[in-house]
Each structure stands twice: as structure tokens, then as C-alpha cells.
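Removed from the display is one protein chain of the complex; every other protein chain stays in position.
Which chain is which? They are A and B, in the order written, and residues in each are numbered from 1.
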Amino acid sequence: MEYILIIISAIFVNNVVLSRFLGLCPFFGVSKQVETAAGMGGAVVFVMTVATIVTYLLQKYILISFNIEYMQTITFILVIAALVQLVEIILKKVSPSLYQALGIFLPLITTNCAVLGVAIIAVQTEGYDLIKSTVFAIASAIGFALSLVIFAGLREQLELSDVPEGMKGVPIAFVTAGLLALAFMGFSGIA
Amino acid sequence: MNKLKIFTKGFFSENAVFVMLLGLCPTLGTTTSAINGLGMGLATTFVLVMSNIVVSLVKKQIPDKVRIPAFIVIIASFVTIVELTMQAYVPDLYDVLGLFIPLIVVNCLILGRAEAFASKNNIIDSVLDGFGMGLGFSMALTMLGAVREILGSGSVFNIKIYEGDGALVFVLAPGAFIVLGYLIALVNRLQKRKSI
Partner (left out) sequence: MAQRESTFVNMVVVLFLISAIAATALAFVYQATKDPIQKSKFEKKKQAIKNVVNDFDNNPIEEMFKIPVEGGDSVECYPAKKDGKIVGYAVKTFSKKGFSGLITVMVGFDPDGHIHKTAVLEHHETPGLGDKMQRNKSNFSKQFDNMDVPDIPDKDNDGIIIEVKKDNGTVDAITAATITSRAFCDAAERAYNAFKKIKK
């Protein structure tokens, strides 16, 4: 039950993009087509899960035991950067087809603040053990992928609609994102 | 490019938020009021200027292939310094900005300036660029925060300007997106008029 709550809350109620404002750069950057959005979403699910597990262990067994929690920001970002590189190398060797699909998105993920943000939230939330943090990371990433794909679908439709001259392009995308966030607000309170 | 232009381009023609769409997460996440937007903007400006200085000083010493990790370490150090200092001296603001302070490290604006400007220019130009970009960013955040505060809570910089609570939605997430969308449309319009 507790896990279901974490999952629902992370995907819908506290959606990383639409309610926590994390990962907005890729949200606006790669959301022009549903296909690329799905690719980016897949890559994020992968990296975010691994990153949260690694940073959780790092925080618990190294930073806290040596009393150097103030090094959190710097170590976390380095771990994520290194991890992204590692995932890229391994993927290239093990599954070239998956690498083909996700490859170009991987370097972008280092500066995706959703990854660092979720890792920090997971270690800061009281009562999150390794399993709960992992579940939280997977669910948050799914929430990210979900909102990204929905938004990409909306933007594909926008291409065909008649938008006032001044609002074309980025401004209307923001307003659309606002309306999407409004829709997601309907989920609040259920978890 | 003359010095004045290096400084002022961050405000209008290359404004980080309105034109380049960089650093959107803190832009939307921390601007529930004008004062929060300003605080976030100034913290970012500090990190931006300091990392620009250091990057432009050591740029010749860093081998090209490890330049990005090196920049990240430099930026993360300054972010941690800001984090500790704010926790010590402005704890209330630190509580409000919360998660977004460590996240300054992944603000694409800072890494972007280190990579695109400071690693190619001398220290004076880099400082000017850092200040210009940072203050332009702060200006955008303060504007967005002010608009959201006026519409959402009926006040600006905590000074009440009309009775009642305002439309709550502007303080919440959807309002952030919508207000920024309209502000960008406005800036686009002004720029176009200027170029004609």
C-alpha cells in the first residue's frame, strides 16, 4: 500500500515536471515530436533509477559516515555525470539497437535537473530506505516520461492550429504546459 | 564587441530566460513572489560571476577533453559555498528556495556561459558577461515573481496593493507556465518592433 502511494504521488500528484518544476529544459527542448519524447523519457527512466540508487548508497555509507554531507552537491553531480558516460559506453557495447534509440539523449541528461533533483529529494525525505527511494525514482521518471509524451502530442497538434502571430512557437507552448499542469492539479489530494 | 555591449546583451537581446530559454527550472519553481525571484536571481548571479572568473583564469590549463567535468566541479564548489552561506545568514530565504539552491549547479545558463564565453575570453570580459547575464536573469525572475505575486496574492514585494487574495492559480504551478508564456510573447513583440 505504501509503495502504491509513493508511485501514484510521484507520477501524478507531485509530477516532477508539472508540479515540482524539474527537468524543464528537455521538457521544452525535445517535445516537438512524440517519438523523440518517448526516447528521451526512456533514457531518463534508466539514468534516474540508477543515479538514485548510487547516490543513496553514497550518501548513506560515505557522506554521512565521514560527516562530509556538505559535499553532497558536488559528489552527486559528478556521480551523475560519470554514470551517464558509463551508461553510454555500456549501452554501445551491450545493445547497439538501444544505443541507437537513446544514444543522442544521454549527454543531455547530465544537465537535466530532474535527475539531480530526484536524487536529492530521495535522500532528504525522512523514512525513505533504499527500496522506497528506488520505487520513488522509477515512478518520478515515469511521471517525467508521461508528461513529456503527452506534451509532445499536444505540440504536434498545435503545429496544425491557427495561433495568433505573437504567441507562435514558445509562448503558446508555455501556455499549453500551464493548462496541462492545471489538468494534473486535479490529481492532488488523492495520495 | 565593446564592453558595454558585453554587459547589456544579457538584459535584452540575449536574455537567458526570455530569449534563450535557459535555466527554466528555477525560473518557474522559485518565483511565487517577487522577493523569492530576486533572491534566486542574485544567488545564481554570484555563482555565474565567480565561475566565469575562475574558468577564464584556468582555461589554458584545462585539457580540452576534460573541460566539462572540470567546469562542473568549479560550479558545484561555488554552489555549495552559496548554499552554506545562505543557510548561515539568510535561513528564511534558504528554506523557501530549498531544493533549487543545490540545483543551481545544473542550471544550463551557468555551464553554458562557462563553455561559450568564459573559456574563450579574458577575465574582464568574463566578469562583465557574468554580471550582465546574471542580472538579466535576476530581472526576468523578479518580473515573473512580481506578476505572479500581484495576480496571485494581491501584493508585490509583500506590500499589499489591492484587497483580497487574488487568483490563487497564479501562485500555483499552472500560473507559472502561463505567465511566463505571455511574458515571452510580450518580449518577442517588443523586440520585433525595435528591429523594424
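Throughout what follows, a residue touches a chain if its C-beta (ideal position, glycine included) is under 8 Å from a C-beta of that chain, and two chains touch if they have at least 3 such contacts.
This is a predicted model, so every value here is computed, not measured.
The hidden chain makes contact, of the residues B:Met20, B:Ile35 or B:Ile62, with B:Ile62. Chain B residues in contact with the hidden partner, per the touch definition given at the top, are 32, 58, 60-66, 69-70, 73-74, 76-77, 80-81, 84-85, 87-89, 91, 152-153, 165, 168, 171-172.
For chain A, the list of residues touching the undisplayed chain reads 13-14, 70-71, 74, 126, 188-189.
One rule holds in what follows: only the chains that are shown with their structure count from here on.
Rounded to a whole number, the gap between the C-alpha centres of chain A and chain B is 21 angstrom. Residue ranges of chain B in contact with chain A, taken from their complex: 21-22, 24-25, 28-29, 68-69, 72-73, 76-77, 79-80, 83-84, 99, 102-103, 105-108, 111, 169, 172-178, 180-182, 184-185, 188-189.
By the touch criterion given at the top, residues 18-25, 28, 70-74, 76-78, 81, 110-113, 116-117, 120-121, 124, 166-167, 170-175, 177-179, 181-182, 185 of chain A touch chain B in their complex.
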